[in-house]
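For this depiction, one protein chain was excluded, whereas all remaining protein chains were kept in their positions.
Showing chain A:
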Amino acid sequence: MEKSIGQVRKMIEENKKTASLTNVVEKVIPKTLFVIAVISILTTLGILVTLLSETVAFFKEISFIEFFTGTVLKPLGQNAQFGVLPLLTGTLISSAIAMVVAIPIGLMTAVYLSEYASEKVRKVVKPILEILAGIPTIVYGFFALTFVTPILRSLIPSLEPTNILSPGIVMGIMIIPMVASLSEDALGAVPNSMREGALALGATKLEVTWKVIVPAAISGIVASFVLAISRAIGETMIVTIASGSSKNFTFDITQSMQTMTAYIVEVTGGDAPAGSTLYYSLYAVAMTLFVFTLVMNLIAQYISRKFREEY
(Lines give C-alpha, C1' and ligand atoms only; values in the text may rest on other atoms or scores of the structure.)
Protein backbone atom coordinates (compact mmCIF):
# COMPACT_ATOMS: atom_id res chain seq x y z
CA MET A 1 0.00 0.00 0.00
CA GLU A 2 2.60 2.52 1.09
CA LYS A 3 4.78 1.55 -1.77
CA SER A 4 2.06 2.26 -4.33
CA ILE A 5 1.35 5.67 -2.75
CA GLY A 6 4.99 6.44 -3.20
CA GLN A 7 4.71 5.41 -6.86
CA VAL A 8 1.70 7.65 -7.38
CA ARG A 9 3.53 10.54 -5.77
CA LYS A 10 6.42 9.93 -8.12
CA MET A 11 4.08 9.88 -11.11
CA ILE A 12 2.48 13.13 -10.01
CA GLU A 13 5.91 14.71 -9.63
CA GLU A 14 6.90 13.55 -13.08
CA ASN A 15 3.65 14.79 -14.56
CA LYS A 16 4.19 18.16 -12.98
CA LYS A 17 7.63 18.31 -14.52
CA THR A 18 6.48 17.59 -18.08
CA ALA A 19 3.42 19.79 -17.59
CA SER A 20 5.58 22.68 -16.49
CA LEU A 21 7.82 22.11 -19.51
CA THR A 22 4.73 22.13 -21.76
CA ASN A 23 3.58 25.31 -20.06
CA VAL A 24 6.91 26.98 -20.68
CA VAL A 25 6.79 25.96 -24.34
CA GLU A 26 3.24 27.25 -24.62
CA LYS A 27 4.39 30.61 -23.29
CA VAL A 28 7.63 30.88 -25.23
CA ILE A 29 6.35 29.84 -28.68
CA PRO A 30 3.86 32.71 -29.22
CA LYS A 31 6.53 35.23 -28.22
CA THR A 32 9.10 33.67 -30.54
CA LEU A 33 6.65 33.67 -33.43
CA PHE A 34 5.75 37.26 -32.65
CA VAL A 35 9.41 38.24 -32.93
CA ILE A 36 9.65 36.41 -36.26
CA ALA A 37 6.54 38.17 -37.56
CA VAL A 38 8.01 41.52 -36.57
CA ILE A 39 11.02 40.87 -38.85
CA SER A 40 8.86 41.71 -41.88
CA ILE A 41 8.14 45.08 -40.31
CA LEU A 42 11.82 45.52 -39.51
CA THR A 43 12.57 44.88 -43.19
CA THR A 44 10.30 47.74 -44.21
CA LEU A 45 11.80 49.92 -41.50
CA GLY A 46 15.29 48.93 -42.63
CA ILE A 47 14.49 49.96 -46.19
CA LEU A 48 13.04 53.28 -45.03
CA VAL A 49 15.91 54.05 -42.65
CA THR A 50 18.72 53.19 -45.08
CA LEU A 51 17.09 55.11 -47.91
CA LEU A 52 16.14 58.10 -45.77
CA SER A 53 19.42 58.58 -43.92
CA GLU A 54 21.53 58.54 -47.08
CA THR A 55 18.97 60.61 -48.96
CA VAL A 56 19.13 63.29 -46.28
CA ALA A 57 22.92 63.30 -46.66
CA PHE A 58 22.44 63.74 -50.40
CA PHE A 59 20.12 66.71 -50.05
CA LYS A 60 22.65 68.43 -47.81
CA GLU A 61 24.91 68.65 -50.85
CA ILE A 62 22.41 68.99 -53.66
CA SER A 63 19.31 71.11 -53.23
CA PHE A 64 15.86 69.58 -53.49
CA ILE A 65 14.94 71.85 -56.38
CA GLU A 66 18.14 71.14 -58.26
CA PHE A 67 17.49 67.41 -57.99
CA PHE A 68 13.86 67.39 -59.08
CA THR A 69 14.04 70.09 -61.77
CA GLY A 70 17.54 69.47 -63.11
CA THR A 71 17.54 68.23 -66.68
CA VAL A 72 21.21 67.26 -66.68
CA LEU A 73 22.54 64.16 -64.96
CA LYS A 74 26.32 64.06 -65.09
CA PRO A 75 27.40 62.19 -61.98
CA LEU A 76 31.10 61.93 -62.84
CA GLY A 77 33.80 64.44 -63.66
CA GLN A 78 34.54 68.01 -62.65
CA ASN A 79 31.17 69.75 -62.82
CA ALA A 80 28.98 66.93 -61.64
CA GLN A 81 25.28 67.68 -61.95
CA PHE A 82 22.50 65.69 -60.35
CA GLY A 83 19.17 66.33 -62.04
CA VAL A 84 16.82 63.38 -61.80
CA LEU A 85 14.56 64.38 -64.70
CA PRO A 86 16.44 62.36 -67.34
CA LEU A 87 15.94 59.24 -65.18
CA LEU A 88 12.32 60.09 -64.46
CA THR A 89 11.46 60.54 -68.14
CA GLY A 90 13.32 57.34 -68.97
CA THR A 91 11.37 55.43 -66.34
CA LEU A 92 8.00 56.94 -67.23
CA ILE A 93 8.47 56.55 -70.99
CA SER A 94 9.58 52.91 -70.76
CA SER A 95 6.66 52.18 -68.41
CA ALA A 96 4.25 53.97 -70.76
CA ILE A 97 5.43 51.88 -73.71
CA ALA A 98 5.05 48.75 -71.60
CA MET A 99 1.50 49.74 -70.68
CA VAL A 100 0.58 50.40 -74.32
CA VAL A 101 1.51 46.75 -74.94
CA ALA A 102 0.36 45.13 -71.72
CA ILE A 103 -2.97 46.82 -70.98
CA PRO A 104 -4.91 46.13 -74.22
CA ILE A 105 -3.43 42.67 -74.78
CA GLY A 106 -3.71 41.71 -71.11
CA LEU A 107 -7.30 42.88 -70.83
CA MET A 108 -8.34 41.21 -74.09
CA THR A 109 -6.68 37.99 -72.94
CA ALA A 110 -8.57 38.22 -69.66
CA VAL A 111 -11.88 38.81 -71.45
CA TYR A 112 -11.24 35.92 -73.82
CA LEU A 113 -10.32 33.51 -71.03
CA SER A 114 -13.14 34.59 -68.74
CA GLU A 115 -16.02 35.10 -71.20
CA TYR A 116 -15.31 33.29 -74.46
CA ALA A 117 -12.88 30.39 -73.98
CA SER A 118 -14.01 26.84 -73.29
CA GLU A 119 -12.76 25.07 -70.19
CA LYS A 120 -10.36 23.07 -72.37
CA VAL A 121 -8.72 26.18 -73.84
CA ARG A 122 -8.40 27.77 -70.41
CA LYS A 123 -6.66 24.68 -69.07
CA VAL A 124 -4.03 24.96 -71.82
CA VAL A 125 -3.60 28.73 -71.94
CA LYS A 126 -3.39 29.57 -68.23
CA PRO A 127 -0.36 27.40 -67.41
CA ILE A 128 1.43 28.77 -70.48
CA LEU A 129 0.81 32.31 -69.27
CA GLU A 130 2.17 31.25 -65.87
CA ILE A 131 5.34 30.04 -67.56
CA LEU A 132 5.62 33.41 -69.31
CA ALA A 133 5.27 35.10 -65.92
CA GLY A 134 7.90 32.84 -64.36
CA ILE A 135 10.69 33.55 -66.84
CA PRO A 136 13.48 35.54 -65.16
CA THR A 137 13.73 39.16 -66.28
CA ILE A 138 17.35 38.67 -67.31
CA VAL A 139 16.12 36.30 -70.02
CA TYR A 140 13.74 38.99 -71.28
CA GLY A 141 16.67 41.39 -71.30
CA PHE A 142 18.68 39.03 -73.48
CA PHE A 143 15.63 38.61 -75.74
CA ALA A 144 15.15 42.39 -76.04
CA LEU A 145 18.75 43.10 -76.95
CA THR A 146 19.49 40.19 -79.27
CA PHE A 147 16.11 39.65 -80.93
CA VAL A 148 13.63 42.52 -80.60
CA THR A 149 16.10 45.36 -81.14
CA PRO A 150 17.51 43.97 -84.44
CA ILE A 151 13.96 43.45 -85.77
CA LEU A 152 12.89 46.96 -84.76
CA ARG A 153 16.03 48.42 -86.31
CA SER A 154 15.22 46.84 -89.64
CA LEU A 155 11.77 48.43 -89.42
CA ILE A 156 12.88 51.80 -88.05
CA PRO A 157 16.34 52.59 -89.46
CA SER A 158 16.85 55.61 -87.19
CA LEU A 159 16.64 53.43 -84.09
CA GLU A 160 19.82 53.43 -82.01
CA PRO A 161 21.45 50.09 -81.07
CA THR A 162 20.34 50.70 -77.52
CA ASN A 163 16.99 52.44 -77.22
CA ILE A 164 14.05 52.70 -74.87
CA LEU A 165 11.48 51.31 -77.34
CA SER A 166 12.67 47.70 -77.41
CA PRO A 167 12.90 47.15 -73.62
CA GLY A 168 9.57 48.97 -73.24
CA ILE A 169 7.85 46.52 -75.58
CA VAL A 170 9.49 43.48 -73.99
CA MET A 171 8.59 44.74 -70.52
CA GLY A 172 5.00 45.04 -71.74
CA ILE A 173 5.05 41.41 -72.89
CA MET A 174 6.47 40.36 -69.55
CA ILE A 175 3.60 42.12 -67.74
CA ILE A 176 0.79 40.69 -69.94
CA PRO A 177 0.28 37.60 -67.71
CA MET A 178 0.01 39.77 -64.61
CA VAL A 179 -2.66 42.04 -66.12
CA ALA A 180 -4.43 39.06 -67.65
CA SER A 181 -4.64 36.96 -64.50
CA LEU A 182 -5.59 39.81 -62.13
CA SER A 183 -8.23 41.14 -64.56
CA GLU A 184 -9.53 37.65 -65.14
CA ASP A 185 -9.98 37.20 -61.40
CA ALA A 186 -11.98 40.44 -61.33
CA LEU A 187 -14.14 39.37 -64.31
CA GLY A 188 -14.66 35.93 -62.81
CA ALA A 189 -15.97 37.46 -59.58
CA VAL A 190 -18.94 38.99 -61.42
CA PRO A 191 -21.87 36.68 -60.73
CA ASN A 192 -23.33 34.64 -63.59
CA SER A 193 -26.81 36.00 -62.93
CA MET A 194 -25.71 39.33 -64.39
CA ARG A 195 -24.50 37.65 -67.58
CA GLU A 196 -27.69 35.65 -67.87
CA GLY A 197 -29.82 38.72 -67.25
CA ALA A 198 -28.12 40.69 -69.99
CA LEU A 199 -28.21 37.75 -72.41
CA ALA A 200 -31.93 37.29 -71.72
CA LEU A 201 -32.52 40.91 -72.72
CA GLY A 202 -31.09 40.05 -76.11
CA ALA A 203 -27.58 41.42 -75.82
CA THR A 204 -24.80 39.75 -77.78
CA LYS A 205 -21.85 38.32 -75.87
CA LEU A 206 -19.72 41.34 -76.73
CA GLU A 207 -22.40 43.70 -75.44
CA VAL A 208 -22.73 41.68 -72.25
CA THR A 209 -18.99 41.82 -71.72
CA TRP A 210 -18.48 45.44 -72.65
CA LYS A 211 -21.55 47.01 -71.08
CA VAL A 212 -22.19 44.78 -68.07
CA ILE A 213 -19.26 42.58 -67.02
CA VAL A 214 -16.32 44.95 -67.55
CA PRO A 215 -18.06 47.89 -65.81
CA ALA A 216 -18.96 45.59 -62.91
CA ALA A 217 -15.35 44.44 -62.57
CA ILE A 218 -13.75 47.79 -63.29
CA SER A 219 -12.22 48.30 -59.83
CA GLY A 220 -10.28 45.06 -60.05
CA ILE A 221 -9.27 45.77 -63.63
CA VAL A 222 -7.98 49.26 -62.86
CA ALA A 223 -6.16 47.94 -59.81
CA SER A 224 -4.40 45.42 -62.05
CA PHE A 225 -3.33 48.25 -64.38
CA VAL A 226 -1.91 50.27 -61.50
CA LEU A 227 0.00 47.26 -60.15
CA ALA A 228 1.34 46.67 -63.67
CA ILE A 229 2.62 50.25 -63.85
CA SER A 230 4.29 49.81 -60.47
CA ARG A 231 5.92 46.62 -61.71
CA ALA A 232 7.16 48.35 -64.87
CA ILE A 233 8.63 51.25 -62.90
CA GLY A 234 10.59 48.87 -60.68
CA GLU A 235 11.78 46.62 -63.50
CA THR A 236 15.54 46.65 -63.76
CA MET A 237 17.40 44.15 -65.90
CA ILE A 238 15.51 44.54 -69.20
CA VAL A 239 16.09 48.30 -69.37
CA THR A 240 19.64 48.01 -68.06
CA ILE A 241 20.59 45.60 -70.81
CA ALA A 242 18.65 46.98 -73.76
CA SER A 243 18.47 50.72 -73.16
CA GLY A 244 22.09 51.54 -72.44
CA SER A 245 23.28 54.16 -70.02
CA SER A 246 22.94 57.49 -71.85
CA LYS A 247 21.39 60.01 -69.52
CA ASN A 248 19.46 61.78 -72.28
CA PHE A 249 16.70 64.14 -71.34
CA THR A 250 14.44 63.49 -74.30
CA PHE A 251 11.05 62.20 -75.33
CA ASP A 252 12.39 60.46 -78.45
CA ILE A 253 11.75 56.76 -77.96
CA THR A 254 14.31 55.76 -80.61
CA GLN A 255 17.11 56.99 -78.37
CA SER A 256 18.90 55.41 -75.46
CA MET A 257 17.62 56.53 -72.08
CA GLN A 258 18.41 55.46 -68.56
CA THR A 259 15.78 54.57 -66.00
CA MET A 260 16.10 55.05 -62.24
CA THR A 261 16.70 51.33 -61.76
CA ALA A 262 19.36 51.18 -64.47
CA TYR A 263 21.14 54.15 -62.87
CA ILE A 264 21.32 52.29 -59.56
CA VAL A 265 22.79 49.26 -61.32
CA GLU A 266 25.36 51.39 -63.15
CA VAL A 267 26.52 53.29 -60.07
CA THR A 268 26.75 50.27 -57.76
CA GLY A 269 28.57 48.37 -60.49
CA GLY A 270 31.14 51.18 -60.66
CA ASP A 271 32.03 50.93 -56.96
CA ALA A 272 31.08 54.43 -55.86
CA PRO A 273 33.20 55.33 -52.82
CA ALA A 274 31.02 55.55 -49.71
CA GLY A 275 30.44 59.14 -48.65
CA SER A 276 30.72 60.70 -52.11
CA THR A 277 27.84 62.62 -53.65
CA LEU A 278 27.67 59.92 -56.31
CA TYR A 279 27.14 57.30 -53.60
CA TYR A 280 24.42 59.34 -51.91
CA SER A 281 22.70 60.01 -55.25
CA LEU A 282 22.13 56.26 -55.44
CA TYR A 283 19.89 56.42 -52.38
CA ALA A 284 18.11 59.59 -53.46
CA VAL A 285 17.18 57.91 -56.75
CA ALA A 286 16.19 54.70 -54.96
CA MET A 287 14.04 56.72 -52.55
CA THR A 288 12.26 58.34 -55.49
CA LEU A 289 11.73 54.91 -57.03
CA PHE A 290 10.50 53.47 -53.73
CA VAL A 291 8.01 56.31 -53.21
CA PHE A 292 6.70 55.95 -56.77
CA THR A 293 6.06 52.21 -56.47
CA LEU A 294 4.70 52.48 -52.93
CA VAL A 295 2.19 55.15 -53.97
CA MET A 296 1.14 53.00 -56.94
CA ASN A 297 0.64 49.96 -54.71
CA LEU A 298 -1.34 51.94 -52.17
CA ILE A 299 -3.53 53.38 -54.94
CA ALA A 300 -4.18 49.86 -56.25
CA GLN A 301 -5.13 48.64 -52.78
CA TYR A 302 -7.36 51.69 -52.28
CA ILE A 303 -9.14 51.24 -55.59
CA SER A 304 -9.84 47.57 -55.10
CA ARG A 305 -11.05 48.13 -51.53
CA LYS A 306 -13.04 51.33 -52.06
CA PHE A 307 -14.74 50.67 -55.36
CA ARG A 308 -15.34 46.97 -55.02
CA GLU A 309 -18.92 46.09 -55.88
CA GLU A 310 -20.21 43.42 -53.55
CA TYR A 311 -22.60 40.95 -55.10
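Quick notes on this one:
Everything below uses one rule, namely that a contact is a pair of C-beta atoms (placed from the backbone, for glycine too) under 8 Å apart; a residue touches a chain by one contact, two chains touch by 3 or more; residues count from 1.
Just so it is clear, contacts and distances are computed from a predicted model.
As stated in its UniProt record, the chain not included in the shown complex is "Phosphate transport system permease protein PstA", which appears among "ABC transporter ATP-binding protein", "Phosphate transport system permease protein PstA", "Tryptophan synthase alpha chain" or "Quinol:cytochrome c oxidoreductase membrane protein". When the missing chain is restored to the complex, the residue among A:I138, A:I156 or A:L201 that touches it is A:I138. Counting over the whole complex, chain A has residues 22, 25-26, 29-30, 32-34, 36-41, 43-44, 46-47, 50-51, 54, 104-105, 108-109, 111-113, 116-117, 125, 128-129, 131-132, 134-143, 145-147, 173, 176-177, 180, 204-207, 227, 230, 233-237, 240-241, 261, 264-265, 268-269, 271, 274, 282-283, 286, 289-290, 293-294, 296-298, 301 touching the chain that is not drawn.
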